[in-house]
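Structure incoming, see below.
Of the protein chains in this complex, one is absent; all others appear in place.
Take a look at chain A:
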Amino acid sequence: MWSACLFRALFFLAHSIYTVFEYIHGAVDSVINALVAVCHEVLSPTEKNKQLQRELEKVNKTPVHLTVLLGHEEPSLKDLANLVLWCLATRISFISFYDYKGTLKKKEEEFRYEVDKKKSKADHVIWHSSLHSTYKNGFIGKKIHVKVLTEEDSKNSVASLTREISLGKDREFGIESVSHSLRKQFEFPDPDLGLVCGKTFSLYSYPPWQVRVTEFFTVKSVRSITFSSFVEDLVRYSNCDQRLGK
């Protein structure tokens, strides 16, 4: 009896200590970030650029498709729009946002407006959604494809492909052809890098077929991503070594 009480007491103690530790860690982190931001303000713009340039030189491979998993987080449009711009700057061609709650999908118009406001005239943002396509031919300059994903794009798309196959005649389908058909529905290549927001690292029913070899990094929140931390993630990504079974 007394031992059960002791175990319970220690259990709560351990978790409480961890919570306090986590809180202090978070506080220290934000102080450091604030200090770094101040230092950057003090640095001359050229010095700042040089520093980033040095970091960017370390990036020897960038993801073709970057995907952001929002988790439980409410989408902060301003910060998401920044991510789109940074992808443009680092020549990432595809970015998608996964919000299982569907909030971002509802706010898509607003999100577009936010991106349009920030981007330079020369850049071209191609939205992939049911609303209306914005594809233009003969365009020169940087371009990026953007897509907002919801749970509808997940397991459901595999089920609907199965229905489609059942109604058709082809019975000789395999991994290749399923991949091909799902790719057509998904429109984007499989994500190479996934940024998972929040403390809980889970996929929340992210489209399963597509994450076969996606590298996942966790970030505290979309709000906490700065351009330099984004570049750090890209450096880390370019150091990931894919063996593909070998």
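Worth pointing out:
Convention: a residue touches a chain if its C-beta (ideal position, glycine included) is under 8 Å from a C-beta of that chain, and two chains touch if they have at least 3 such contacts; residues count from 1.
Basically, contacts and distances are computed from a predicted model.
In the listed set "Alkyl transferase", "Protein CSN12 homolog", "dolichyl-diphosphooligosaccharide--protein glycotransferase" or "WDR5-like beta-propeller domain-containing protein", the entry agreeing with the UniProt name of the missing subunit chain is "Alkyl transferase".
Residue in contact with the omitted chain (choice from A:Asp79, A:Glu215 or A:Glu232): A:Glu215. Interface note for the absent chain: among A:Gln53, A:Thr162 or A:Gln185, the touching residue is A:Thr162.
Touch with the hidden chain on the side of chain A covers residues 3, 7-8, 10-12, 14-15, 18, 72, 100, 154-156, 158-159, 161-163, 165-167, 171, 173-175, 178-179, 198-206, 208-209, 211-217, 240, 242, 244-246.
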